[in-house]
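In this view, the complex is presented without one of its protein chains, the others remaining in place.
On to subunit A.
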Amino acid sequence: MKEFEPKIIGFCCNWCTYAGADLAGVSRLQMPPDFRMIRVMCSGTIDPLFVMEAFQKGADGIFIGGCHIGDCHYQTGNHRTKKRVAILKKILSYLGIDPRRVRLEWVSAAEGQKFAEVVTDFVAEIKRLGPNPLKRKFEA
């Protein structure tokens, strides 16, 4: 049987996590290949509908990366992200989508190492959880 290769979408804030990812790349840290990144200007621009849309289109996990609280370049964008993600996860769980499929992390531009770690960990977690259950509809 072919090993499950998850599709993971990462919404990353331009100012921190995206730069952190860049640093991880430049430092040649080992990174799982299953991670597709979408750069956004602030984690506060990530509408939970984007996350649901990604699930609907077959993503197995969604990573959201923003600046640490206090460091958002738009002051409080990430305050909203944090609140929205909390509610999003609750709704996902009632609908039967394991909320661990969504991961919110704060990663600064200097934290290339942390980026590599959290992403590796997340990819491993999604591998454990298996394919997105909404996808079965397409494959059946």
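The rule we apply is simple: a residue touches a chain if its C-beta (ideal position, glycine included) is under 8 Å from a C-beta of that chain, and two chains touch if they have at least 3 such contacts; residues count from 1.
Throughout what follows, contacts and distances are computed from a predicted model.
J.: Quick one: find the hidden chain's UniProt protein name among "NADH-quinone oxidoreductase subunit F", "4Fe-4S ferredoxin", "ABC transporter ATP-binding protein" or "Anti-sigma factor ChrR".
T.: Looking only at the record, the undisplayed chain corresponds to "4Fe-4S ferredoxin".
J.: Go through subunit A and note every residue touching the omitted chain.
T.: 48-49, 52-53, 56, 69, 76, 79-80, 82-91, 93-98, 104, 133-134
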